[in-house]
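All protein chains of the complex are present and in place, except for one that has been dropped.
First chain written, first letter: the chains are A and B, and each begins at residue 1.
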Amino acid sequence: MKKALIIALLAVAAIPLLAAMASMPRFGSPEQPAYTHVASRYLQKGAEEAGADNVVTGVILNYRGFDTNGEVTVIFTACAATAAVLVTSGSRKKEKPGEATVPLSPVVGYVVRLLAPFIALFAFYVVLFGEVSPGGGFQGGTIFAALIIILSVVAGRNVAERVLPARVRPWLQIAGPLSFIAVGTLGAVLTGSYLGFPHARGLLATAMLMGIELGIGIGGATVFASIFWRLGDEP
Amino acid sequence: MIGALWSNFDYAVSVVLFLIGLYCVIAKNNLIKKFMGLNIMETSVFAFIVAIGVVDRGSAPIMGPGARGPFVNPIPQALILTGIVVAVSTTALALSLIVRVWHQCGTIEADELRELE
Partner (left out) sequence: MWWQWAHWLPLAVLVPLGFGVTTPAVAGGDGGRAWRWAVLGSALAAATTLALVVRVAREGPFSYAFGGWNPPYGIEFRFDEVGAFAFVVASLGMLAIVFSGRYAEHALDPARIPYFYTLLLLDIAGLIGFSVTGDLFNMYVFMEIISLSSYALVAVSGERTAEMAAFKYLVLGAVSSLLVLFGIGMVYGTTGTLNLADAARRLGGVGSAVPVAVAIALMAAGFMVKSALFPLHVWLPDAHAIAPSPVSAVLSGLVVKVGLLGTFRLYQVVYRTGIVDLAALDQLFLWLGAISIVMGAFFAIFQDDIKMMLAYSTISNIGYIVMGFGLASKFALIGAAVHIFNHAIIKSALFLAAGAIIHQTGYRRLSELRGAGRGMPLTAAALSVGAVSIVGIPPTAGFLCKWYIALGAFEAGRAAFGFALVFGALFIFVYYIRMVNAFYFQEPVHADVVHAGDPPLSMLVPVWVLAGLCLAMGLAGKIPLTFITPAISRLLAPIGG
């Protein structure tokens, strides 16, 4: 009864939404305003102005760089938020040192150890080549975080935690916002506005973009791994 | 009207997904299922915004030698990358809250939790 009522209400709500969708500019049309207004400039001049062949990267880091600054802050906020919700002064790790969380066949452990360096290499590739191909800091950071999570499941948390030492972890977690603030301030000194990049295609501009990408990658990976570990702690 | 809706089929699908997600949020009893409903809603909005960026026969907006237009709109892709990160962050926080509720109350069914209060 209750469910039928909810469905009926949602069906009523669907009518104006679908009507709006029907009168949106036609899907896929090259004449739609979303394509002709701001985006057309990005597509025509983006590669030159923003200093990255991949225009999406150019939009993320340069044209709309401040959004990404907010986004890395959101990631760190999630990290601080899970800490504020989960951490207690009595919380401890669940497992004994060096032990896998689940019983495994030796094959799995062997394969993971064998693949780990290649996964790490791929993560760095994705971070650094985000400029000219699909990819970027977030994607690479996520891959690296996945590697750490696999390691903590297969080889035990102590092995995985050695990759991100607890002593520097609070600084690694904020690598994203910090690299943005550093590069943004440098941009403000050089060009007069926060997150400005000096004449695109220069070596300095590329170095600044790389710095941000690396910061996002390291910060993202550390945050995701920390959240994963914290969820596994015993309260 | 129907014809226009048919040509904007992708947008219409995201509306349907949005409402399915909303239904899960309202009607499901388990907190994790509620949150899965929220994730469906998130995905539907992302799909909608990415769909705005599609251009007929467009290719990825990566310039350089050999790149041939038309390219799809890069802005929605950039926005949704941000959106996804926000969704992941919300999910992480929601799951940690659910973990805590589970430890403290021993249940994550909304009606049983209401009785506990």
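The rule we apply is simple: contacts are C-beta pairs under 8 Å (C-beta built on N, C-alpha and C of every residue); 3 or more make two chains touch, one makes a residue touch a chain.
Everything numeric in this text was worked out from a predicted model, so none of it was measured.
**Q** May I ask you to name the displayed chains that the omitted chain touches in the full complex?
**A** Counting the whole assembly, the omitted chain is in touch with A, B.
**Q** Can you work out which residue in A:Ile148, A:Leu164, A:Leu195 or A:Ala221 touches the chain that's missing from view?
**A** Counting the whole complex, the residue in contact with the absent chain is A:Leu195.
**Q** Of A:Gly70, A:Pro134, A:Gly211 or A:Gly232, which residue touches the hidden chain?
**A** Result: among the candidates, A:Gly70 touches the missing chain.
**Q** Please output the residues of chain A touching the missing chain, sorted low to high.
**A** Given the touch definition above, chain A has residues 16-17, 19-25, 32-39, 41-42, 62-67, 70-71, 73-74, 76-78, 80-85, 87-89, 91, 170-171, 173-174, 177-178, 181, 184, 187-188, 191-197 touching the missing chain.
**Q** Name every residue on chain B in touch with the hidden partner chain.
**A** The list for chain B reads 18, 22, 25, 31, 34-35, 38, 41-42, 45, 48-49, 52, 75-76, 79, 82-83, 86, 89-90, 93-94, 97-98, 100-101, 104-105, 113, 117.
Keep in mind that, in the parts below, only the chains that are shown with their structure count from here on.
**Q** Residue numbers of chain B touching chain A in their complex, please.
**A** 1-2, 4-5, 7-12, 15-16, 18-19, 22-23, 26-27, 51-56, 60-64, 69-71, 73-79, 81-82, 85-86, 88-90, 92-93, 95-97, 99-100, 103
**Q** Would you tell me which residues of chain A are touching chain B in their complex?
**A** Residues of chain A touching chain B: 2-3, 6-7, 10-11, 13-14, 17-19, 21-24, 26-30, 32, 34-35, 38-39, 42-43, 46-47, 53-56, 58-60, 64, 67-68, 70-71, 74-75, 77-78, 81-82, 85-86, 132-134, 136, 138, 227, 230-231, 235.
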